[in-house]
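A single protein chain has been removed from this complex, and every other one stays in its place.
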Amino acid sequence: MANAATIPAEQTATLAPKAAPHAAILGVGGYAGGELARILLHHSKFASTTPTFFGRPDESKSGTLTFLEDLHPQLATAGHRRVHQILPFSWERAASSGVEILFLATPHEQSREWVPTAIAHNIKVIDLSGAWRLQHDANRAVYKLQDANPTHAAQLQIEAVYGSPELHRDAIRHARLVANPGCYATSVILALAPLIEAGIVDVDHGIISDSKSGVSGAGKAPTANTHFMHAADNLSAYAVFGHRHIGEMLEQLNLTTEQIQFTPHLLPIPRGIMSSIYLRLKQKTDAATISKVFESFYSNSPLVRLHHTPHLPEIQHIVRTNFCDLGFALAPDGRRLLVVSCLDNLLKGAAGQAVQNMNLMCGWNEEEGLL
Amino acid sequence: MANAATIPAEQTATLAPKAAPHAAILGVGGYAGGELARILLHHSKFASTTPTFFGRPDESKSGTLTFLEDLHPQLATAGHRRVHQILPFSWERAASSGVEILFLATPHEQSREWVPTAIAHNIKVIDLSGAWRLQHDANRAVYKLQDANPTHAAQLQIEAVYGSPELHRDAIRHARLVANPGCYATSVILALAPLIEAGIVDVDHGIISDSKSGVSGAGKAPTANTHFMHAADNLSAYAVFGHRHIGEMLEQLNLTTEQIQFTPHLLPIPRGIMSSIYLRLKQKTDAATISKVFESFYSNSPLVRLHHTPHLPEIQHIVRTNFCDLGFALAPDGRRLLVVSCLDNLLKGAAGQAVQNMNLMCGWNEEEGLL
Amino acid sequence: MANAATIPAEQTATLAPKAAPHAAILGVGGYAGGELARILLHHSKFASTTPTFFGRPDESKSGTLTFLEDLHPQLATAGHRRVHQILPFSWERAASSGVEILFLATPHEQSREWVPTAIAHNIKVIDLSGAWRLQHDANRAVYKLQDANPTHAAQLQIEAVYGSPELHRDAIRHARLVANPGCYATSVILALAPLIEAGIVDVDHGIISDSKSGVSGAGKAPTANTHFMHAADNLSAYAVFGHRHIGEMLEQLNLTTEQIQFTPHLLPIPRGIMSSIYLRLKQKTDAATISKVFESFYSNSPLVRLHHTPHLPEIQHIVRTNFCDLGFALAPDGRRLLVVSCLDNLLKGAAGQAVQNMNLMCGWNEEEGLL
Partner (left out) sequence: MANAATIPAEQTATLAPKAAPHAAILGVGGYAGGELARILLHHSKFASTTPTFFGRPDESKSGTLTFLEDLHPQLATAGHRRVHQILPFSWERAASSGVEILFLATPHEQSREWVPTAIAHNIKVIDLSGAWRLQHDANRAVYKLQDANPTHAAQLQIEAVYGSPELHRDAIRHARLVANPGCYATSVILALAPLIEAGIVDVDHGIISDSKSGVSGAGKAPTANTHFMHAADNLSAYAVFGHRHIGEMLEQLNLTTEQIQFTPHLLPIPRGIMSSIYLRLKQKTDAATISKVFESFYSNSPLVRLHHTPHLPEIQHIVRTNFCDLGFALAPDGRRLLVVSCLDNLLKGAAGQAVQNMNLMCGWNEEEGLL
């Protein structure tokens, strides 16, 4: 339903199935970077080829880079506390160590700057930032990105595939550049895509997503908002009518800003997102029909779980999993529909979905290492 | 805007201003009952006349009644740990101790049964349950109430005043029976009443209240849902399209079930409610106009605080206060409005509002003892 | 250092290495049972042989048994929500389905009753309750156990191996009956065993373990103590001088009740235990010596992680892992030692340690499926 970029034939050869590429993570110190490291270290395809862990350039300069286990103590194994060194990043080092696929867990400015260089070095990229997700300049404006070579960047932007496997599975398989979706955006898009594609939503009535996220979504930097005293025992709405994930929803769901309203809230929990999505159907419909729409759309999607009425997803069921859980409740009038969507913002909303994309790019089962 | 019952003249004499009546709380062991006790013990008008604390009959029978400080240790004062005895309830005891005003913090079945007897004993009642809040039998059906004397109960029902001081201040002053509102209902009604009264809401478009409450709202009984392991680090929707507080919203706001949709969620915090309310205005409006509607409606309401754009209420700001905080955000199109309403479910949503009603019935300032 | 029971030769043949036995879990509905199911479903040796899941007899009778995914929704896989049926338990069913190794996640009374029958059916048992952990009648008295055949039970008791792999690795390999340790006991015993074995602790001075546990340690039954409103934002000590895990510490560490004092506290978190253990050394010692004692004792223990001064374990680092993390701080006087011990009460303190024991009984690496 969304823009699967046209891909020149010479770029589309997938990596040979079953052969693990040399993967690297750039920005392994953050929450998503740590989850990426954890998943890859337990991924069956990487049993013999450990990924390379790079720090961000600013971290490299300050000389604070040490070992993965120092930054993420829960990853330590017995006896040998410090196994995985974090290397200062340089393109020379990346090239000389033969990196073939690079996860960017970096701020969007850095991702925007580096992706062209990576592609020039023949390195495929899965970018976890917002830098390459949006095709329309107007939507991307919120990120205030600057390109050294605007023409080349524009070409790459067109080539970039929005990394939602449930929507763009084939394009991802052949992509050189995957823009991994935002966490909130994933929760909303996966809930709405089947219904909108089925043509049963009265989009002009207006869709509302009242979304709530745990604190890890706000990142690792200590701020007034991430202070325990602000976040604990609290709930607050923020970025009302102005959150930067809205652009992804508009582009992926073909909606206008008047057709969808998105309100994020900060939950007093470490991780997990719930989106309570309200919409009106074009005509009176029964629950079985709705179920069928979801089941049909996700019949080949191992990382989406459908709940059956009257069961609705809860955050506890998806925390520390790579699933997106979906459920719904239909009003007695058969017109007003509530869809509830839950996922772990660091996994299906970030690192897990990134690995799912890597699996596709490598010709593996998309759920490899994610169950 | 709602049904202020016609009150026969002979029933309307308020208690003499400034004279503290003999008050009693029945059901002091629960969360709301404990908050009621705390407020009254610190209420300036009760500095010399301590209220009487009654246990519920089932508690009285089991002989487990002891002292207020045993049930609510945070209420203990130094040295004398056990000061306030909890008495087994009987009408004889209530009459002989001269109770004039009775708070019922009891299950709705009990409240329904006892109110007629209390009124017959010339005791005014503030009932915290749902037993007497609803005028329409269809709305009240969800409580499955049974009346020994249906005719008399129907008369009392008509006489009962819905205890929302901001809506029914005058009727409450003269009431014998005040039905204290539900916590969720209060948060929604106070957010919507000014806008609906002003006639600017497109109610037929449909109003949505996505509401979230702390666990104390689920009561003191240990259940699978109130178990720490279910509630902590979680968020779950429940009673979708079927919560029993909806009837109050319909009656107080003059809405139909198709015009408002209410989804409660269980928050992993002890107390506090936030309702994120979505509605459409009949025509393009600016924020200043919305502000004026709220300010005008609440100009004489000391327990409602209005936030000014872009500030929105947060749960932390109202926990352990008797305020309802209101704020809003208007879409650039001037049509789509988000109203955020926060209150403490045990205070403005229960015990605090009950005391506010008592203050009115006694001819005192409504905020007495509540700031 | 503790009582490795003498084991008759004919009982000691281990299961053939690499062959996965038919395993069953009895009591899969509780927290530990759910974790056991999760671990076994992802255990490489059980890739082709799914364990059997039995409900407890009382659950079987009530007919409420259904599917694993209903009780533990986070275990559901995509598409097929209900895969693993929970069977009503009977010895006939266990025998006919060829169960060779049985995990008992049952109350201690049931475990005491059933173990003799299981052994008679030639089924090896790993019992997660306290029923078989204690060799001394005086210590076991707290459980108020009753035996149908006291003589036989006494023999089995002597044969039972205390399932602490780091202390009794060899005995576990050949055991028919493993008594899986208590969660608190594990945290204290693993912290103290190396130091006491090294003979450097002044045990007569008195050892103090100030321990804190998350709420899952209190079990799944809703009670006043596990109610969110009691547990959240709180800390409380309980069972002071009387917790039933003390007996395990006494027996495994060869201490008297005067030599160790244990105070458990309830933490407002779902899972995790920290024990802060205070002791005095016989003579002035340096930190390097202490480190060496721990390193030497745990050199072959893949599921114990040692922290190096000044780093101390934190609960966050061990939650949802199968590790016990140990660290220490030595006073400037070289005599007063603080040892900090952290583990996940449901994993290394229950289900994880149970699987570690199973791995040993099957001749596999003890960390198989636990990293």
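Residue numbering begins at 1 within each chain, and the chains themselves are lettered A, B and C in the order written.
FYI, a contact is a pair of C-beta atoms (placed from the backbone, for glycine too) under 8 Å apart; a residue touches a chain by one contact, two chains touch by 3 or more.
What you see is a predicted model, and the numbers here were worked out from it, not measured in a lab.
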item: Candidates A:42, A:136 or A:227 - the one touching the absent chain; value: A:227
item: Residue touching the undisplayed chain, where the options are C:247, C:272 or C:369; value: C:272
item: From C:50, C:236 or C:365, residue that would touch the chain that is not displayed; value: C:236
item: Candidates B:23, B:185 or B:318 - the one touching the absent chain; value: B:318
item: Absent chain, residues of subunit C that touch it; value: 205-206, 208, 210, 212, 230, 233-237, 240-241, 258, 261, 263, 265, 267-270, 272, 274, 276, 278, 280, 312, 314-316, 319, 329, 331-333, 336, 338, 340
item: Interface residues of subunit A (partner: the chain not displayed); value: 31, 215-216, 220, 222-224, 226-229, 231-233, 268-270
item: Interface residues of subunit B (partner: the chain not displayed); value: 42, 73-74, 76-79, 81, 233, 298-299, 301-308, 314, 316-321, 323, 367, 371
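The criterion applied here is as follows: only the chains that are shown with their structure count from here on.
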item: Between subunit C and subunit B, distance of the C-alpha-averaged centres to the nearest whole Å; value: 48
item: Centre distance in Å when subunit A and subunit C are each reduced to the mean of their C-alpha atoms; value: 38
item: Touching two or more other chains - residue numbers and ranges from subunit C; value: 233
